[in-house]
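With one protein chain held back, the other chains of the complex are shown just where they sit.
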Amino acid sequence: MFYTDNKLQYPVRVEKPDPLFARALQQAIGGIEGEIRVAMQYFFQACGARGNPKYRDMLMNTAAEELGHIEMLATAVAMNLEGAPLSLKEEVAADPVGGGVLGGINLKNLLSAGLSAMPVDSDGVPFDMSHIYASGNIAADMSANVTAESTGRILAVRLFNMTNDPGMKDMLSYLIARDTMHQNQWLAALEELGGHKEVFPIPNSFPQDQENQEFSYSYLGFQADGSEPPQGRWTEGQSIDGKGEFSSAPMEPLGQRPDLGRAKPHSGAQNEQL
Amino acid sequence: MFYTDNKLQYPVRVEKPDPLFARALQQAIGGIEGEIRVAMQYFFQACGARGNPKYRDMLMNTAAEELGHIEMLATAVAMNLEGAPLSLKEEVAADPVGGGVLGGINLKNLLSAGLSAMPVDSDGVPFDMSHIYASGNIAADMSANVTAESTGRILAVRLFNMTNDPGMKDMLSYLIARDTMHQNQWLAALEELGGHKEVFPIPNSFPQDQENQEFSYSYLGFQADGSEPPQGRWTEGQSIDGKGEFSSAPMEPLGQRPDLGRAKPHSGAQNEQL
Amino acid sequence: MFYTDNKLQYPVRVEKPDPLFARALQQAIGGIEGEIRVAMQYFFQACGARGNPKYRDMLMNTAAEELGHIEMLATAVAMNLEGAPLSLKEEVAADPVGGGVLGGINLKNLLSAGLSAMPVDSDGVPFDMSHIYASGNIAADMSANVTAESTGRILAVRLFNMTNDPGMKDMLSYLIARDTMHQNQWLAALEELGGHKEVFPIPNSFPQDQENQEFSYSYLGFQADGSEPPQGRWTEGQSIDGKGEFSSAPMEPLGQRPDLGRAKPHSGAQNEQL
Amino acid sequence: MFYTDNKLQYPVRVEKPDPLFARALQQAIGGIEGEIRVAMQYFFQACGARGNPKYRDMLMNTAAEELGHIEMLATAVAMNLEGAPLSLKEEVAADPVGGGVLGGINLKNLLSAGLSAMPVDSDGVPFDMSHIYASGNIAADMSANVTAESTGRILAVRLFNMTNDPGMKDMLSYLIARDTMHQNQWLAALEELGGHKEVFPIPNSFPQDQENQEFSYSYLGFQADGSEPPQGRWTEGQSIDGKGEFSSAPMEPLGQRPDLGRAKPHSGAQNEQL
Amino acid sequence: MFYTDNKLQYPVRVEKPDPLFARALQQAIGGIEGEIRVAMQYFFQACGARGNPKYRDMLMNTAAEELGHIEMLATAVAMNLEGAPLSLKEEVAADPVGGGVLGGINLKNLLSAGLSAMPVDSDGVPFDMSHIYASGNIAADMSANVTAESTGRILAVRLFNMTNDPGMKDMLSYLIARDTMHQNQWLAALEELGGHKEVFPIPNSFPQDQENQEFSYSYLGFQADGSEPPQGRWTEGQSIDGKGEFSSAPMEPLGQRPDLGRAKPHSGAQNEQL
Partner (left out) sequence: MFYTDNKLQYPVRVEKPDPLFARALQQAIGGIEGEIRVAMQYFFQACGARGNPKYRDMLMNTAAEELGHIEMLATAVAMNLEGAPLSLKEEVAADPVGGGVLGGINLKNLLSAGLSAMPVDSDGVPFDMSHIYASGNIAADMSANVTAESTGRILAVRLFNMTNDPGMKDMLSYLIARDTMHQNQWLAALEELGGHKEVFPIPNSFPQDQENQEFSYSYLGFQADGSEPPQGRWTEGQSIDGKGEFSSAPMEPLGQRPDLGRAKPHSGAQNEQL
């Protein structure tokens, strides 16, 4: 169950509204690395968590935090859109030389939302919930969350670098700090689950003797000239999961030349295929 | 530049075609954890790789491998669809008691593709390339790849558990092994990049003194009753990136009550909002 | 800012798990008339609310309620999936006669989510945030909300009628009641905003003398034989907004035969179009 | 069955082509509040109408009208794109100072459509038919249509305010008038169906004694401090459907702490979850 | 401008309602090879037609025809859904042995549409207007239309083969005949535009001496072993456009090893990439 207090988690100030920056901020709301994604991802992971219930609570607690981040960013978008021109005339009046503001903003923020935030990315593409990764496997979920917070922090850093507004920089310095914590938080959960040697390969519940172990720790080469593939940590030494030794080798086709034969009558093929 | 030899990477055999299993296999082609996703993800990460060029090559080499996996699975889908009924009459003839095959398969495999594979998931939803994560940050990309291979191996294990066909089990035992390697491969790249303490927080190029460090290593509580949030490795000890000490605390709202004020004239609001 | 207490708003009990009903319940989570939609819709309307701030609070308060409904339904889906077969062998063992459970469920709930809920509809299509209607006009938003709760209650009623499980019927009797309230709640807001005569036409801030008033209150006929269109309340009497009198008439084309002329050179057209 | 006469319903004139306004007009074609949406929505509602057949005819008649609106707007987009630069060189030649036209238009209108309209919104996102609401319940459909025409008129007003072109203003003054009528038309149908007290709660065919009536007319509070939620018409007086009395109260969790227990073996979870 | 007469273009009869066939018919409404696609495709091609205006008229005339096909199919879907069970209880009562109808139908037709048609495909995926091909080039549009009617007729044939209902077979025999005509119609337009030698390569307005003619008529080989690629009409004889002679040859990489160099500071990359 969820509650609200109608206050913002952290101050949102905009000294000089910038409609183009509003468009950029939309990426942090509705982009695939944005806040809707993490809020809903932790929420659904929590709802499907099986095993130790503390992970459910820990996930849902952070989901609540992220909901507040969407709220902050949506407020920031609306504040940056204040002063956006509503007409070409207004635009030219405001800036007789350059103009180009209307062309540079996401028009839907104006036409559909009346100068407010939307659940879309910086190019106006709506967020699509297929990006909510909740696998039913706690380790895969934690790994997905490390990824989400890594791309999230990269985005926040890019936004921080893009703006000069002190209010926006302050808000982003908070969000970047939270991404630092969250990256560490999910890594900590993976450590608690045993670290690399216990956790991997995910899922660790599958008996590895049922996989074709000839191919479990070899970096296979697909170079057209049959040469060795690029070398690195992944071609020598113990595997990261501690269960094998890395090697490398060019791959040869082991399978047949695929041939599906003739098409079935009445299947809508051409006569020549029957 | 890419080349092909029209052979399969590994044998694809189906002893007893099973149209429902064909539907399940579609998830491994066009699902968000499927092979189109990894092939295209490594491909685009390679195309955008900056810095040490060996990562580009290593990524593109594995992209070529994954293209071959799509080919194997597409062949497996078509082979499992052999014998699927094309009409209710045919269905009843094949199984006078139960029937229900037509209802259980993905009808588009029949109606749109004529008993062949499609780039869709197990419920017929087309794959959408927004799932290709290529961030321009090598560490975030590696983390995304660990996630992709983790969910990919979980899926392959679930498919392995679902079928009794020896040919399909053999093919999946190969794909599961490759997922084992690929999880280790991306983890190895992260280790080569310095491991947790060098890599995190991602991006490591942002000076942390510009983030609001009061919030960088604290697990914040959003419990309605103001109680401490769930404890774990993430609430005590050194942070995983080695740059802070974990703590935890209930969060209080620090920001204002948001108020956007009146709507702008000519913005399409109601009079009551102006 | 949001908080949680890790408890369910209302009891969720399932006496006899039914994987097919789990699939149906998914519509109430990720369908266009589902709970993600209303939760996010009220949330974004609140974030963009301008004018009297009480509407912001009232919207956000109900957004918090709806988040709890997603949580209830996600729990219900997972509970109904308990006992779903993970393999054809398991399925046949459970039901030697009919079978067909695996074919009838949403396979992604099994293959992607490990028997948990997902933000998708009953056919596995992910929810897409373009369905969040937040127009920047308080009256249009309230109207959208009446619609959302109407389709939501229809869906809940259809689910109620579909199941015999007492636990599920009890949960749905609560959700149906809440939809009753929410329909009334948004209608009440419209009444507070002045009722039909003040609110309509939306937006009421546009001076109607700038619209082409010849066409403002006439039900136009597009019958091929030029006959009068179907009559009803919409063809006679005072208009509902109180600002005109309904009439009806067959429509004639008033515009030109459209002709865009020749294609521009270098625009990629055929020579014949230039 | 449908017919055409290859003429426009209302004159479409553009005095000074404006490629940026063409982009804005795309929202009225392929946006979620645009004309494809209403045309197809009324069409599908008509095709599924059960009960008094006059509603089918009335819906299909207006669907035919809306098809003509798409045609008008598509013509307007193409006319506004006349003169759009096809190259950076052409752009600079036309406007040696500012430029920026190419950057501000929807590039697909140029690259994919050769300076013509597309079924996409103002940011180039294709219209998706999930926005066609046709519920099988005549009252919910009418409510959805009021919403569609409300957001449609808001959009048309915003477009009217954005342009100075007399031809475009004239065309929009017609479309705004039609939206006025259509809002009234669907409200009139709701009145004919009995008005608020007969129509609501939708569906009115569900016996309310089967809903949990304790929660049918109470505005529940989800304020973190347990305070009363925002008051208004929705917290006191007779409910709008005339079947209850509004009240308000803070909500307490009535349900359990959700716990899905251990994961099922062979379900792809980690060992720690089994 | 469009008109309707509320009658069906051709009789729609269903002797024995079949809810599974209703699901299959949905592909002909909202599938990518369905009737919404052709109706909207011809409509948008007409709206953007430049050059000889008769093509606009000819396209719009057939768009009107296709709108009537959607109407027929939507009626057929609703008629086939008559008798679909609304509950598991009802299902078991109707068929105590097999059951499985509810699992086999598209649940949204029941849950969202109340036993009516929707603009979705046979797996419940909504139609997406990006499939409307209108290129601004009359020959490419005609080619796209041949393709659309070819896949459309294949689908109609598959549906014809799937059902035994005489009414449905009769309706489909009409739609198949219309697809025959429409394939021929668009081919006839291409012939009128000059046939293969005038029309191709599309666009014929680009001066071929500006393309790299060394590669204009050679079937290039990408076989890993450097062998000649598969031979056929495409490797010898005059090219179909009459402007070259076919040949074939293995391809060698002509381009550089791509290297984007170091990442830009402040671009969110890792330090190792800078």
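For clarity, chains are labelled A, B, C, D and E in written order, and residue numbers in each chain start from 1.
We take it that a contact is a pair of C-beta atoms (placed from the backbone, for glycine too) under 8 Å apart; a residue touches a chain by one contact, two chains touch by 3 or more.
On a predicted model such as this, the values are computed, not experimentally measured, just so you know.
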- Task: Would you mind listing the shown chains in contact with the chain that isn't displayed?
- Result: A, B, C, D, E
- May I ask which residue of E:164, E:239 or E:271 touches the chain that does not appear here? E:239
- Item | Selected from B:70, B:157 or B:251 as touching the chain missing from the view | B:70
- Task: Spell out, residue by residue, where the missing chain touches subunit A.
- Result: 18, 20-21, 23-24, 27, 31-33, 97-98, 100-101, 103-105, 121-125, 151, 154-155, 158-159, 161-164, 222-225, 251, 253, 255, 257-263, 265, 267-274
- Message: Suppose we count only contacts with the excluded chain; which residues of subunit E make the list?
- Response: 1, 3, 5-12, 32-33, 54, 57-58, 61-62, 64-65, 68, 71-72, 75, 78-79, 82, 86-87, 114-116, 125, 128, 130-131, 133, 135-137, 139-140, 143-144, 146-147, 150-151, 153-154, 157, 160, 170, 173-174, 176-181, 183-185, 187-189, 191-192, 196, 200-203, 206, 208, 210-224, 229-234, 239-241, 244, 246, 251, 253-258, 260, 263-264, 266-269
- Task: Spell out, residue by residue, where the missing chain touches subunit C.
- Result: 154-155, 157-158, 161, 224, 266-268
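Here is the rule we go by: only the chains that are shown with their structure count from here on.
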- Look at all chain centres (mean of CA atoms) and spot the one farthest from the centre of subunit D. B
- Item | Intercentroid distance (Cα basis), subunit D paired with subunit B, Å | 32
- Please list all residues of subunit E that touch 2 or more other chains. 1-6, 47-48, 50, 56, 97-98, 100, 103-104, 112, 114, 120, 123-126, 135-137, 154-155, 158, 161, 224, 267-268
